[in-house]
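Heads up, the thing below is written out as C-alpha cells.
Shown here: the complex without one of its protein chains, the others still in place.
After this line comes chain A, so read on.
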C-alpha cells in the first residue's frame, strides 16, 4: 500500500497522544508494527524541553510522521498550522483536521475542502479527516486530496464503525482512492471490520494509549489488521436473511423418532 507514492510496510497508523510515558508509547508503536505515527504542535515556553524530547523520541521510532492540525477550527488557522508543522517535522504530509462541532468533534467539511485546495496548491500532501459523506469526498478529491480519512465514529468514542452502510458506499464509489478509517475505533474487531469492508488502513490512538495494557493492545491491533485484511482478500460470503444448512442433507436419515 502507498500514500502519495510512499510505500508503507504496515496498514496500521498510530497516534502518539495520551500514553502514560514516552517509553510506553515507543513500546506500543513497536508492538503494533505501525508504519506511521501522528504528531502535533503546541506552544512551548522558552527553555522547556518537552517538545525537543518528544521530537527525539519520534525520530528514534523509525516510522513515517504525519503531523495533524488538531484543535483548528478555521481554514486560515489550519493552513498556518500546516505550514508550521511542515517546517518543524520536515514532511509535506499533513492530516488536515478542521473541527466544526465541539461535542462530536465533527469535521467542518466546507472548511476542509477549502483548506485542502489551498494546501495542495502550496505543495502539501493532504490527508483530510472527513465524514463518510460522498459529496464531500468528491469535493476533497477535486481539491487535490489523494487520500481520504473518513471517521468511523467521533474521536475517542471507541464506538467503532457507526455507519457501515455509508462507509461501504464510500468505499464502493471511490474504489481506487486510498482510505484510512480514522477516529472512533475502540477494539481490534473494529479495525478488522474496517479491512473487511475494503478500507486500506486504520488510524488508532485512544484505543491503544488508554487500554489497560497499551503494548498488548498494540499487538492485538496488529493481529486484527492482518486478520481483517486477509479476510477481505479471501472474499467473504454474502449475508443472507434465511438459514441455509451447512451440513449436507443428501442421505439424511429419515423416519427417526423426533421425540
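As a convention for this text, a contact is a pair of C-beta atoms (placed from the backbone, for glycine too) under 8 Å apart; a residue touches a chain by one contact, two chains touch by 3 or more; residues count from 1.
Throughout what follows, contacts and distances are computed from a predicted model.
Enquirer: Looking at what's absent rather than what's present, what does UniProt name the missing chain, "Glutathione-binding protein GsiB", "NADH-quinone oxidoreductase subunit M", "Biotin transporter" or "Thiamine biosynthesis protein ThiS"?
Expert: This omitted chain is identified in its UniProt record as "Thiamine biosynthesis protein ThiS".
Enquirer: Which one touches the absent chain: A:8, A:70 or A:113?
Expert: Once the missing chain is taken into account, the touching residue is A:70.
Enquirer: Looking beyond the chains shown, say which of A:8, A:36, A:58 or A:192 touches the absent one.
Expert: Final answer for the missing-chain contact: A:58.
Enquirer: Which residue among A:89, A:127, A:151 or A:221 touches the omitted chain?
Expert: The one listed residue touching the chain not shown is A:89.
Enquirer: Mind listing the chain A residues that contact the chain we can't see here?
Expert: These residues touch the chain not displayed: 15-19, 25, 38-48, 50-52, 54-55, 58, 67-68, 70, 76, 80-81, 83-85, 87-89, 155, 203, 205-206.
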